[in-house]
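Omission of a single protein chain aside, the complex is shown with its protein chains in their original locations.
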Amino acid sequence: MSTATTHDEHHHGAPSGLMRWVKTTNHKDIGTLYLWFAFIMLLVGGAMAMVIRAELFQPGMQVVDPQFFNTMTTMHGLIMVFGAIMPAMVGFANWQIPMMIGAPDMALPRMNNWSFWILPFAGTMLVSTLFMEGGGPAFGWTFYAPLSTTFAPASTDFFIFAVHMLGFSSIMGAINIIATVLNMRAPGMTLMKMPLFVWTWFITAFLLIAVMPVLAGVVTMMLTDRNFGTSFFDAAGGGDPVLFQHVFWFFGHPEVYIMILPSFGIVSEIIPTFARKKLFGYSSMVYATASIAFLSFIVYAHHMFTTGMPVAGELYFMYATIMIAVPTAVKVFNWTATMWRGSMTFETPMLWAVGFVFLFTIGGFTGLMMGVAPTDMQYHDTYFIVAHFHYVLAAGALFAILGGVYYWIPKWTGNMYNERLGKIHFWWSAISINVLFFPQHFIGLAGMPRRIPDYSLQFADWNMISSLGGFAFGLAQIFFLFIVIKTIKGGEKASGQVWEGAEGLEWTVASPAPYHTFATAPEVK
Amino acid sequence: MFANTLRRALCSLWGALVLLGAGNAFAGYSDTINLVKGVTDISHKVYDLHMLVFWICVVVCVGVFAVLIYSIIYHRKSKGAKPATFHESTTVEIIWTTIPFLVLVVMAVPATTTLLALEDTRDADMSIQVTGYQWKWKYDYLDEDISFFSVLTTPREQIEGSEPKSENYLVEVDNPIVVPINKKIRFLITSNDVIHSWWVPALGWKQDAVPGFINDGWTELSEPGTYRGKCAELCGKDHGFMPIVLIAKTEEDYAAWVAEQKGAAEADAAAATQTWSMDDLIARGESVYNTNCAACHQANGAGIPGVFPAITGSAIATGDMAGHVDIVMNGKAGTAMQAFGAQLNDVDLAAVITFQRNALGNSAGDMVQPSDIAAAR
Partner (left out) sequence: MSASNGGYYLPEPSHWPIVGSVGLFLLLGGFANFLHGGSWMVMAAGGAVLIYMLFGWFGTVISESQSGKYNAQVDMSFRWAMGWFIFSEVMFFAAFFGALFYARMWSVPWLGGASNNVMTSELLWPAFEAMWPTNGPGNVGGDYQYMGAWGIPAINTLILLTSGVTVTWAHWGLKKGDRTHLIMGLLATVALGFLFLGLQAYEYIHAYQELNLTLGSGIYGTTFYMLTGFHGLHVTLGATMLTIILLRSMKGHFTSDNHFAFEAVAWYWHFVDVVWLGLFVFVYWLV
């Protein structure tokens, strides 16, 4: 039996074989599993996006039929959100948080394993719906009732349980992170000394614990409305289809911040490193993150401006929504001030981080425009929305993830990635993603609704350009797969410090980080 | 070297942003890259608000990006920049928390007045009930006793690409909604099945059609014209194929249209009292089937396994007549199968049922007359 005190005699390195990965309780192994799972899901969800873009390449129905198109939209959204972005963030949390706060591992290592190993099963259940009679879920990732209750295919019940499983996984993951941050910090690592990435995840974990159960609640209501005769979303019984949207968005809006806050954290680690200057306004960054998290609970109905809410509600949600620009402004300004009068170099991670700041800001501003209720009456459910959320999610969260991988992969593998290839990957992605999503602002404003497989002729040109950008961006990520594998296989050896300007506990251990770090706690001044 | 590339890329990104604004000046372009300006007072208010917020965003964006780009260019190690040591300033933080807040207040004022105007449906001159169905719209003129469905007319061949696409591809319908100008019209919007959303961009708003509830919206047009829109809430398979065409007419033309509608209704009533031959029923039934049923049961009657049952070989469509009439007229609660008794007239019902029994690979050999349908109501 091993305790940290007797651990020297037992495992110096990792055990081998497949069962190592299945049974592991090591935060680094589990982090790796999460990251690979997320990457595979990115490719699966991305392939579905390629189907969408191929069908929209020109007007008319060419590639798939309308029902399957809706399934692709739905599964693309679900897989990207629950399969790619969130697990990737948890992967970072697993690898980095214990190392950043000087802990020997996560607080509850066995539960940590369970959090991960639910995911492949949930993913399998979700994807298996594609092969069922009647097809997979085709009601959008927001699965509004009654399209998802009375009018949905039989496979919907499998979708519901897949969501339940994803929820269990996230809740356990979040509990683990909270316990780790509160209980496992090295002596001297006070809360206000924690790296910003840890802070953002800590706050994100509270968001997760608060909203994942609500998601579980809403899918449970769907389940009983579908199978057991309840009337949550049925007006004839005194319920209301719009109730679904309230409960869903109480989860859904914080959910988008669940995806962006850890991204903020990653970017806040990268920028000071390459500016060789401390992060500007550390404590205001922490407070801004907390305010964004708090506000996220009370703005959610900005997704519902056209549902016929009483006008007082619309006004309230409009005011609350645009308020989020204030704490987000603080973040953007602080990054800018960190770069200001720094001594910057632009290695690949920095490129992604800077790209993030630019593109996220654009996405944030379109969000602000949509927060203004009367204009959202026009924007709602058009490609303007699609452009908005891909700027904050794909050019935002995904860019932060890619930057984070380049930033920490030398620490994880002990090898430097190839700088030239990394830069090519960045520029290729940065340009193509704008070709992909910028024109979607235009077609959205001009009146193209989202979630349609075919469109009228005035949208043809921009859609074609967007699709071309999409294929290019997709290929760039295949290229990334190649870079990652190449780095794992070999490459220039990385030093422990890796980056000249990097600060923090994770850079004090060797690269690759030993299987067990900080078995004895480091002293933090 | 890549810093140059960075600069260039940022500039082109920037160019694109400016283009979006400048596009406004190029009337030809603004149709496809900026918000639809619309034809009503409200839509102009919304458009102006959109431009105001847009320009505020552009200005702030320019400011932030300028600072970023400046430091990217000049505060580089390769330029010999030495890192400064400052890392906080309460004054600065307070300033840049307050300024955005004030900017937001500036935006919120016109936003509030526009919203209040948009939602003020009082004192309307007439009301039209708009009901979404999978996948068509129904319009009931509450003061006129006129009621009809509006269905996409773009032929399958154009959608599948075997014929060239016409100008109004996917935004053309059989029965457009017709309204008079210079009248405040209130739309009472609801749905029969799932949530749809009624959206004509030129009016400046959209409103969800929620089953069991009525939402409202209003408009007052000043120019005759044809305005096209689409369903804007995912409502199932043919969400992309349920357009809206709204025609605004002068008051005289509108009155003429109303009279014509009422005439047509009388003609239909007369047709329902005749006895129809099998061939006539089947011929008429085919067109009724294609407009009303083919979206689900497919043009060839094969349905979509697991979602919509086949008509070909269906036990109901080849079995007892009463059962067939019943499901078509009353639908089946809790499924997508609607109660067509409330949607189609006696002749169309008789025709489509007869068609289903004797075509699409079925040959039940019997038929049903409009008078039988009337009796079954």
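Here are some notes:
Letters are used for the chains, namely A and B, taken in the order the chains are written, and counting of residues starts over at 1 for each.
Please note the rule applied: a residue touches a chain if its C-beta (ideal position, glycine included) is under 8 Å from a C-beta of that chain, and two chains touch if they have at least 3 such contacts.
Everything numeric here is computed off the predicted structure, so don't read it as measured data.
Within the full complex, the chain left out of the display contacts the shown chains A, B.
Of the candidate positions B:Gln134, B:Ser150, B:Thr190 or B:Thr312, contact with the unshown chain belongs to B:Thr190. Considering A:Thr24, A:Thr200, A:Gln440 or A:Ser511, the position touching the chain not shown turns out to be A:Thr24 (whole complex). Checked against the hidden chain, the listed residues A:Met50, A:Ile79, A:Ala93 or A:Ile160 yield one contact partner: A:Ile160.
Checked against the hidden chain, the listed residues A:Ala38, A:Ala152, A:Val211 or A:Met318 yield one contact partner: A:Val211. Residue A:Phe168 is the one among A:Trp36, A:Phe168 or A:Tyr319 that touches the chain not shown. Which of A:Val63, A:Leu108 or A:Val127 touches the hidden chain is settled by the complete complex: it is A:Leu108. Interface residues of subunit B with the unshown chain, by the touch rule above, are 129, 188, 190, 212-214, 216. Mapped onto subunit A, the footprint of the missing chain covers residues 1-5, 7, 15, 19-20, 22-25, 102-105, 107-111, 113-114, 117-118, 120-121, 124-125, 154, 157-158, 160-161, 164-165, 168, 171, 174-176, 178-180, 182-187, 189, 209-214, 216-218, 220-221, 224, 227-232, 234-240, 242-243, 246-247, 250, 308, 310-311, 518-521.
Following the convention adopted for this analysis, only the chains that are shown with their structure count from here on.
Separation between the centroids of subunit A and subunit B, computed from CA atoms only, is 31 Å. The touching residues of subunit A, counted against subunit B in their complex, run 59-62, 66-67, 70, 132-135, 138-140, 144, 146-147, 150-151, 153-154, 234-236, 240-242, 275-284, 306-308, 311, 314-315, 318-319, 322-323, 325-326, 329-330, 332-333, 336-346, 351, 354, 357-358, 361-362, 365-366, 368-369, 372-375, 377-378, 380-382, 423, 427, 430-431, 434, 438, 441-443, 445-447, 449-459, 461-462. The touching residues of subunit B, counted against subunit A in their complex, run 2-3, 5-6, 9-10, 13, 16-17, 20, 31-36, 45-46, 49-50, 53-54, 57, 60-61, 64-65, 67-68, 71-72, 75-78, 81-89, 92-93, 96-97, 100-101, 104, 107-108, 111-112, 114-116, 118-119, 134, 158-161, 165, 167-171, 193-195, 197, 199, 201, 204-208, 210-213, 215-216, 228-241, 304-307, 334-336.
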